[in-house]
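First the structure, which I've put down as structure tokens, then a few questions once you've had a look.
Let's look at chain A:
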Amino acid sequence: MALLKDGVFARDPWTQLDDAADLGGVEHPIVSLERWQANGNGLARYNGPLGIRLKSDQPPALIADDLARFDLVALEFPKFADGRAFTYARLLRERHGYAGELRAVGDVLRDQYQFMLRCGFDAFEVADANSIDGWRQSAAEITVWYQPAATG
Partner candidate 1 sequence: MTAQILTASRLREGDVVYFTAAGHWSEWLSDATVADAEADDLLARGKRDEAAGDVIDAYLVAVDVAGGRLAPLSQRERIRARGPTVRADLGKQARQRLMLPAAE
Partner candidate 2 sequence: MYRYDEFDHTLVAERVTQFRGQVARRLSGELSEDQFKPLRLRNGLYLQLHAYMLRVAIPYGMLSSEQMRMQAHIARTYDRGYGHFTTRQNIQFNWPELEDVPDILADLATVEMHAIQTSGNNIRNVTADPLAGVAADEIEDPRVYAEILRQWSTLHPEFSFLPRKFKIAVTGAPRDRAALKVHDIGLEIRRDEAGETGFRVLVGGGQGRTPILAVTIREFLPKRDLLSYVEAILRVYNQLGRRDNMYKARIKILVKSVGAEKFGKLVEEEWEQIRHGALTLPEAEIARIESHFAPPPYETRDATDRGFEARRFEDRDFARWCRINLAAHKQPGYTIVYISLKPEGGVPGDATAEQMDAVADLADRYSFGEIRVTLEQNLVLADVSLGEVYDLWRALGEAGLATPNIGLISDIIACPGLDYCNLANARSIPVAQRIARRFADLSRQHDIGELNIKISGCINACAHHHVGHIGILGVDKKGQEYYQITLGGSADENATLGEIVGPAFTYDAVTDAIETIVGTYLSNRRDGESFLDTYRRAGKAPFKEALYGAP
């Protein structure tokens, strides 16, 4: 897995944590919605940068009131055809004013890249770390859009 951010492969400071895993020593943890809602497991005492990962059936309304707490929101594409996160991304940016990192994770296809960018994603977990040229090319394939981009 590689992290694509701002058009380049970047080092990823974040760590996806299992629900049972200890927060101690992890600088940039990403937790599940379930863990956040349970708020136990050391989360209540943790003051560092925090990320949250939503599944495709977990809409952003569930965390809308808590967004100030998150520096990263990861939205899952369990299969590339499951397009719910496109809506979730736009709602996070346009409805809830979320301005942190918005990361697409899971089955993320190069051919969805531009759609994801237009919906407000700014980071992408991609399977193939060798393919930066392909991603760069995909980013520039369509230069005109009928629809306005998601406002940040």
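The candidate set was assembled so that all candidates are chains of the complex that A comes from, given by their letters.
The criterion applied here is as follows: a residue touches a chain if its C-beta (ideal position, glycine included) is under 8 Å from a C-beta of that chain, and two chains touch if they have at least 3 such contacts; residues count from 1.
Just so it is clear, the structure is predicted and the values come from calculations on it, not from any experiment.
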Touch-positive candidate for chain A in this complex, from 1 or 2: 2
In the complex with candidate 2, residue positions of chain A that touch it: 56, 59, 80-84, 86-88, 90, 95, 109, 111-112, 114-116, 118-119, 137, 141-149
